[in-house]
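Heads up, the thing below is written out as structure tokens.
Excluded from the complex is one protein chain; the other protein chains are retained at their positions.
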């Protein structure tokens, strides 16, 4: 009798790796990013970002919309920096059509772009500590967001998808007294932001979780095409606002916040310091807006047709470089509008940042890459 | 006339039953209250109002939530181990309730004419019962993680078991100092031992020291407080249920009443460790100093229940405060903290305390005492001033970049000057800055 008896005591399973899917539904991927991990205990052996759960075919949709309608689509891929997104598309079309945007509109656009940057950064400044386990900073961040949202809502009517850019300028003139109210809001935020700063930036546990975790060196950031706060935290000193100025940045002194450590904490710090810088820039722009009289848009023909040709307009979006490559054949729709998004490039670095770290580190790194899934999947 | 160990075990059956029901009701009400309290406190810390819809000040919010939970669908995962999956929350809750049996609420009271201590029972090893119950309660968490048959709960269960083993050691060691001072493990007698301060003599000065062990044994209290947070899985040590990492940790797959039981157990554990801290370190049910000046009545009858509850609520506030303030530790940092900081610190503190007690008790000659203290100080200094290996100096970034091997990825220098593109030049030239 050689019956095979199976008893469950053995070490048959020892040494096998656990496969864990973080996402597409997971509280830390804010969206539908999916990471397929191989774990050895809690250590990540390999990580593969799987994207595309939110692919909406934005580029294909651009090709069947006229240039006015495109702006609606462009502000949706990165829903946290809607104004900057539509700005890039508008710039591309204006450049191709040779439209000179009125001075007042340029300065207003710059102010709004900076406010949008602050709104975007505040979102991450709140959500990142939340992922590390600190539940309070998010409410402080959102208090400031709410203050600025009110200003943005007043001028544009929207809280998220502003749709305030038009080809050739802005949708309409700012309401009377808006600039002073915006300045007040900026002052208020500047006054209260140190609350958030003191609460989390130097917190011992926060430092223990983020310093030296998820190190991305400058070379690697460059190799992956990372940009924005993520790249600047690694020492890649590149900011389009200073290095290839668009809008009114050429006549502003833009301080670029750079760190060299390249870890999660420096990414967070870049974001935090950037907020101070952007608030100051926005205030300067608002001062200029008050001095300039004139229209905020130009009269467009009934049918907007970009002449045949191509152009690439890139802007320093809150999350990094956002580019639109516009190819026109002289029709009222673009023949091709290629979209280069910041998050897409930044998320690439995950596959090298994650292996070798622990699961809690993974969350810390994921949060510090500051991506929006819509911006990744387009 | 305060209750001692000998006063227990003489109650009527119906008084015992009454006390059991009393403790049960106290814990359930405390849980409901603590949930509201936590949400309200944390809300005030986060510049928002918190629950305010149900009942006055939203007090009935947790009752409503509890009822809601009861009506939720009870989900049993397909891959779950059915029996263990069911047992886990039961174990958690039963252990949580049992631990409270030895917590003294007050001195002798009269219940329907029967004079009885306001404490369910007391045994010579009462404090160990709490440790045993918290140790068994973790089985609930670990088993729920295993029985759910899915990855996140399993990771949560694994974390929980390691966490519990480590922090129970630290917790037990921190309590040892209390045993040494009180000379007993029975809770009622530990409370008695803290009733009066004593006369001490240090370097020729005589002074009266207060009785609360939080003052006498401050290091123990600190270690107890830290490990209590770890033991109850509360932030910043809430690794088994870290929701941003493990979704829900061990209770990811639980719903309905089973989930409610975990919730109940977590809050009761919080109340229990707070009550134990009150009993061991904060003088138990005795009124604090300024109130004792009002007269002896403050420590008699039912009044002590009030002081006890107030102390409890203050400790619970600290739990909530921590949760509102601190981020979560990483797993390995947390374990390292337990094993390399808390436990050695406990051991050294116990050793120092034992040495101190020995020197006080026996009449050592002065020179010998001086020798001991001197030797101790030398060892301490040697540890503190031991030379450390210096870390290699960090190269400046430029040199690090220059040292990279041939053929590395091209990297722009940090002070890169990007030439202004002709297009941008044209735009800026066209537009004169407005003054």
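As written, the chains take the letters A and B, and residue 1 is the first residue of each chain.
Keep this in mind: contacts are C-beta pairs under 8 Å (C-beta built on N, C-alpha and C of every residue); 3 or more make two chains touch, one makes a residue touch a chain.
Just so it is clear, contacts and distances are computed from a predicted model.
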item: UniProt protein name of the chain not shown, from "Glutamyl-tRNA(Gln) amidotransferase subunit A", "NADH-quinone oxidoreductase subunit J", "Respiratory nitrate reductase gamma subunit" or "GDSL-like lipase/acylhydrolase family protein"; value: "NADH-quinone oxidoreductase subunit J"
item: Residue among B:89, B:145, B:249 or B:304 that touches the chain left out of view; value: B:145
item: Which residue of B:2, B:31, B:119 or B:184 touches the chain not shown here; value: B:184
item: From B:158, B:173 or B:193, residue that would touch the chain that is not displayed; value: B:158
item: Residue of A:35, A:216 or A:270 touching the missing chain in the full complex; value: A:216
item: Residue of A:83, A:224, A:314 or A:371 in touch with the missing chain, whole complex considered; value: A:224
item: Contact set of chain A toward the excluded chain (per top definition); value: 1-14, 16, 41, 212-217, 219-220, 223-225, 329, 348, 352-357, 361
item: Where the missing chain touches chain B, by residue; value: 81, 84, 123-125, 128-129, 131-132, 135-136, 138-139, 142-143, 145-146, 149, 154, 157-158, 161-162, 164-165, 168, 172, 183-185, 405-409
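Here is the rule we go by: only the chains that are shown with their structure count from here on.
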item: For chain A paired with chain B, centre-to-centre distance based on mean C-alpha positions, whole Å; value: 39
item: Touching residues on chain B, where the partner in the complex is chain A; value: 42, 45-48, 151-152, 155, 235-236, 238-239, 242-247, 323-333, 397, 401, 404, 408-412, 414-416, 418, 420-421, 423-424, 427-428, 430-431, 433-435
item: Chain A residues touching chain B - in the complex, by the definition given at the top; value: 18, 20, 26-28, 42, 95, 100, 103, 106, 129-136, 139-140, 143, 199-200, 203, 205-206, 208-209, 218-220, 222-223, 235-238, 243-246, 250-251, 258, 260, 288, 291-292, 358-363
